[in-house]
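Heads up, one of the protein chains got dropped from this complex, but the rest are sitting where they should.
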Amino acid sequence: MKVLEIKNVHKVYNSSEVKVHAVNDISLDFNKGEFAAIVGPSGSGKTTLLNMIGGLDKPSSGVILVDNTNLAELKSSGLIDFRMRNIGFVFQSYNLIPVLTAKENVEFIMGLQNRSRKEREERTRELLKAVGLEDRINSKPSKLSGGQQQRVAVARALASKPKFVLADEPTANLDSKSTETLLDIMEQLNREEGITFIFSTHDARVVKKARRVITIEDGKVISDERKH
Amino acid sequence: MIWKTAWKNVWRNKIRSLVVIISVTIGIFGGVFAVAIMNGAIEQRVDAALNEEIAHIQINDPGFRDNYDIQLLVNNPVEVIDTILETPGVEAVSSRLVLTGMANTAASSTGVQILGIDPEAEKRVLQLYKTTIPGTGDFFEHESRHNLAYVGHALAKELKIVRYRIDKDVLDSLAARGVPAEVMDKLALFTGIRFKSEKSFKKAVKKVLSAKEQHDYGTAIREEAWSFRKRSKMTLTFLDSQQMQTGAVFRIAGIYDIKNTMYEMSQVLVKKEDLAVLANLDPDACHQLYIRIDDLENTEEVAGALAKKLPGLEVMHWKEIQPDLAMMTEMVQKFYAIFMVIILAALAFGIVNTMLMVVLERTKELGMLTAIGMNKKRVFNMIMLESVFLSLVGGVAGMLVSQLLIAATAKNGINFANYAEGLEAMGYPAHIYPVISTSFFVIVVMLIIITGILSSIYPAMKALKLDPAEALRTE
Partner (left out) sequence: MNNLRLAWRNLWRNRRRTLITSASVFFAVFFALVMRSMQLGSYDYMYKNVIESYTGYIQLQHKDYWDERTVDNTFPFDPVLERQVLEDENVIATIPRFESFALASNGPKTKGVLVMGVDPEKEEHLSRILDKMVMYRLTPEAIREIEQDDRVPDKVKELLPLFEHTAYTNAGRLQLDLGIPDKEAPVLMPVIEEYSRFENGRIRMGEPGVWVGDKLSRYLELGIGDTIVLISQGYHATTAAGKYEIKGIVKLPLPDLDNKIAYLPLDICQGLYNAEHMLTSLALAVDDNQDKTIGATLERLSSMIPDNLRLMDWREMNEVMVSQMEADNKSGMIMLGILYLVIAFGVFGTVLMLTAERKREFGVLVAIGMQKKKLASVMTLEMLLVGLLGILAGALVASVMILYGVDHPIVFKGEMAKMWEDYGFEPKMAFWHIDTYYIWQAVIVGIMVLIAMGYPMRKIFGMKVVNALRA
């Protein structure tokens, strides 16, 4: 079952002097349960591609379908809503709301969806347990290590049961131990719960764990390997 | 070096700096201009009082002011006048008889103070004659077989000497002034009616004209409909030196308007020679001598000198005669200094907030500067200077704007027409020319600098507390 379809997508930036073809005719499909990494050097277009997948940017041409919905057809507040329900985000840093505890950060999306209190609490506990932080649920981000913060971010991204989780360089600011822990958890979630993860990364460790590696250079897909 | 750096730092974040600068500009402008208006009003009041009403120094018999007793004349007036003129600082002197009495016309009567003056001498001391309403007469210039009286506008209105009427001439003048035909037709209803008081005229006009028409043409209508019968007369009655009731008919020789209702209502000027005859007094007799000096700064000196030379008489200068004049100026200055301080304190909040953010933003940079050797004092100064510059730019801008506005209004003044009645009743003009003294400007500049300095203390202390190593490590 396809969770994400990218069809002949281009992204062109027209700056005053030069025309930048950041993404040049990329087509990719992703199925449920994938654990994929998009790799490429800076300037390769991977960030641009990721932004479009997440609905944060629109392709100049081509179509992106998330769960069969064309993102480009959604209007602004509809788009935001759609994102909330279907896509989970984990950013490189500054994922969490600094004034909320870990528990509250995870609950946040569910609060936006007006889920019942009981439902929110249960699920939050579940998720934080799944990322190994059930004893830190009442800590604010400033009291958590970088790795722990990212784990909370993962829990939050999963809170609304999205079609896939989009992680943009999630390990870039972490030391090796934290990276290890984070990746293990994500892998576990993928294996046991069937959660689809799409990474954009430089990190070799992430690439190693990934079961599909898509390499992008100069806006084009150079290789698309599946491992087993 | 620090000065240059501090100045450049001000402009690093243009929007943020502009917000602070604009707030200072507005605060300073508001404060300074408000003071200018108040100051202008008071200066005009003092000027008017000194130049048109009380002069600079008054001399009379020691008991005279208690009850204005007609018997308390100045002894040897001619000698006294000579002594006065010999005193340095004195520009001119005039002598007056002062009697209390009643003024009557067929329509009304009221108590007045009758001042017997010598027109030529009077003109050298007071400028009241310059405020004559054109067309009502001259200041005793022409010869007449009648007794002449020079009255205030308010009194003329009270005694119904001044009236309002609409007739063909008035309508023609109004047409010439551009008053539209519909308004004229409405006014034509009143042709031939003589309105005895301004109030009844205003009321009648209000009834037929719309609010807009009143606003646009009201003043013009009032001005044209104003009428004064040239040969108006009134009776003045009073007691003569023998305590006998006496009086005479006086023809109005002119109406003065000094925008001071109280004064206009009570002071009637007549020729001293006429009054002396009626009051059975010596033609040289006088109750008071009014003196004009050449420089206000020397008021107390000249008054003191005169007092020494004239031991038997009471010599008072204007600050003693109307202490509220001097007091007003002082009081207002104090009050507005307080107002400026409050505004600056309010501004300080914004400046402190901004400077705090500046410091916290630049922790790494400050850490680096301290590490490469800039000592604490220099760091403190840099921050303080930035704060002072911020405040000064706004302050100077504010003062410039207020100066511009003061200059712009210098010609025509600001018209507080709506409050005219209240203001003129207290003796203040309704048409005010804002003015500010240089010393006030200087004080404001100093206050701004102090505000800048004080606002920077807390943020600068924060900057000093930064440990350079810590600062460099900030992510």
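Order as written gives the chain letters A and B; numbering starts at 1 within each chain.
What we mean here is this: a contact is a pair of C-beta atoms (placed from the backbone, for glycine too) under 8 Å apart; a residue touches a chain by one contact, two chains touch by 3 or more.
Note that this is a predicted model, so its numbers are computed, not measured.
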In the whole complex, of A:L56, A:L74 or A:V207, the residue touching the missing chain would be A:L56
Missing-chain contacts on chain A, rising order, are 51, 54, 56-57, 76-77, 80-81, 83-85, 88-89, 91, 94-95, 97-100, 104, 107-109, 111-112, 156-157, 160
Hidden partner chain, residues of chain B it touches:
15-16, 19-20, 22-23, 26-27, 30-31, 34, 66-67, 100-102, 107-111, 160, 196-197, 199-200, 239, 243, 245, 323-324, 327, 339, 342-343, 345-347, 349-350, 352-354, 356-357, 416, 418-423, 425-426
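Keep in mind that, in the parts below, only the chains that are shown with their structure count from here on.
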Suppose each chain is reduced to the average of its Cα coordinates; what separation in Å results between chain A and chain B?
74
